[in-house]
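With one protein chain removed, the remaining protein chains of the complex are shown where they sit.
We just call them A and B in the order they show up, numbering each chain from 1.
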Amino acid sequence: MAQIASLTLYHNDEARPIIDAIIADNPGIRVMNIPGAVKLDCDGSLTVNRSSVEARLGRSWEPQELQLVLISMAGNLDEDDDHFTLSWRH
Amino acid sequence: MSVTAITPDYQKHIEFRDLEKNFHGNRLVYVHWEEHLSFCSAIAFPLPGAMPFSAFVDEVIKPHYAAHPDAGNIDWAKVVWMIDGVKTMPDMSKSLEENGMRHKSLVRFWTPGLNGFKGSAS
Partner (left out) sequence: MTAKKLGLKQRYAHMTRGLDWETTYQPMDKVFPYDTFEGIKIRDWSQWEDPFRLTMDAYWKFQAEKERKLYAVLDAFAQNNGQTNLSDGRYVNVVKLFLTGISPEEYQAHRGFAFAGRHLRGVGPRVAAQMQSLDELRHVQTQIHTISHYNKYFDGIGEFPHMHDRVWYLSVPKSFFDDARTAGPFEYMIAIGFAFEYLLTNLLFVPFMSGAAYNGDMSTVTFGFSAQSDESRHMTLGIEVIKFLLEQHPDNLPIVQKWVDKWFWRGHRMLGLVAMMMDYMLPKKVMSWKEAWDIYFTEAGGSLFQDLARYGLKVPKYADVATAEAEHISHQNWAVFYQYTHAAAFHTWMPDKEHLDWLSEKYPNTFDKYYRPRWEMWAQMEKDGKRFYNMALPQLCNTCQIPMAYTEPGDPTTIAFRESRFNGDTYHFCSDGCKDIFDGEPEKFAQSWLPVHQIFQGACGGPTVPDVLNWYRLNNGADNLDYVGSPDEKLWNQWMAGAVKAAG
């Protein structure tokens, strides 16, 4: 069975550029809409890139700001100044 | 001792909450009508050990199960009884105690031919 890395985010205006950036940067991503939230699933790993979010947002953005729109996640987290990555790789 | 405790004399401090002596002369009895899950679980009663089994049937079991449409059709002579996991024919004239019921005994009974609403065990 594929191990699924997953992020669930608010479905609101603040999260939309982040959701768009994730969809653009993670080929094969699956999107599940539920009322108020969106669940993003990827086999193996899923990355949020600072530069992709900033390009859509038009301002500087730190990956830690993700916490303001984050609902749930699955996978081992690796977070630094330029990315927020969930994966089942070691 | 199985529990992992920081208190070395943990066992001395155990408060056994449901000892028979806490029930004011009664003992706990559980009863369950099989294949009638409208009654979601077995039901519990504090009863004297000296209560005759016939009184247990007439005064405890019958009124508490009366709401079920099958209740009026029970042939009590044909009921199959199980006390604490053993199928048995209780002596109606003898007490709960004499029928082997101790504190927290479980009585299950089956009513042959009656197995719930439309046979669904409900």
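Criterion: a residue touches a chain if its C-beta (ideal position, glycine included) is under 8 Å from a C-beta of that chain, and two chains touch if they have at least 3 such contacts.
Because the structure is predicted, anything quoted here is derived from the model rather than measured.
Novice: Could I get the residues of chain A that touch the absent chain, sorted low to high?
Specialist: Residues of chain A in touch with the missing chain: 1-6, 8, 10, 34-37, 64-65, 67-81, 88, 90.
Novice: Tell me which stretches of chain B touch the chain missing from the display.
Specialist: Answer for chain B: residues 1-6, 10-11, 14-19, 22-24, 26, 28, 30, 32, 34-35, 37-46, 64, 67, 69, 102-106, 108, 116-118, 120-122 touch the chain left out.
To be clear about the criterion, only the chains that are shown with their structure count from here on.
Novice: What whole-number Å value describes the gap between the mean CA coordinates of chain A and chain B?
Specialist: Spacing between the chain centres: roughly 55 Å.
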